[in-house]
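Working notes, beginning with the structure itself.
The complex is shown incomplete by one protein chain, all other protein chains being positioned as in the whole.
So, chain A:
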Amino acid sequence: MDLVQMQKSLQDYTKSLFLEGILDSQFLQLQQLQDESNPDFVSQVVTLFFQDSDRILNDLSLSLGQQVVDFKKVDPHVHQLKGSSSSIGAQRVKNACVVFRNFCEQQNVEACHRCLQQVKQEYYLVKNRLETLFKLEQQIVASGGMIPAVELGF
């Protein structure tokens, strides 16, 4: 694949993530913060998000797995995940966290278990998609090209 084709693929791929609601405009905000002095800013922040989220999801699994669920422990984790996913534009993860928090408030253990599954699903999805996106970018950069801006004229 030549450079132009790769760039087109990247643009189409990125666009699809927005169309599917996996990413929202906050991701574009992050891209605006990337420049020659900080060429890896987005992937750096996203990597931190992945590390943070892996830890939180682990803690959540543990907390919800207790005989008696302590929602005072569960809710702050979900709040944190909601915040960080919102900050990077992971819209579906954020939305799943919002639902999760509502059930935390109701102290509905069963519903919370389902919510955790939903959050995990959305998280693995965005993680997978963003990893693919970064790979595409790396291929372009390795071929000497520039990352094209996302054109959202749809």
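FYI, a contact is a pair of C-beta atoms (placed from the backbone, for glycine too) under 8 Å apart; a residue touches a chain by one contact, two chains touch by 3 or more; residues count from 1.
Here is the rule we use: contacts and distances are computed from a predicted model.
Asker: Since a chain is absent, check the UniProt entry for it and pick the matching name: "V-type proton ATPase subunit c''1", "Two-component response regulator ARR4-like isoform X1", "Phosphatidylinositol glycan anchor biosynthesis class U protein" or "Palmitoyltransferase".
Answerer: UniProt lists the chain that is not shown as "Two-component response regulator ARR4-like isoform X1".
Asker: Pick from A:60, A:116 or A:147: which residue touches the chain that isn't shown?
Answerer: Result: among the candidates, A:147 touches the missing chain.
Asker: Which parts of chain A face the unshown chain closely enough to count as touching?
Answerer: So the residues of chain A touching the unseen chain are 7, 18, 24-26, 28-38, 41, 44-45, 48-49, 52, 76, 79-80, 82-84, 86-89, 146-154.
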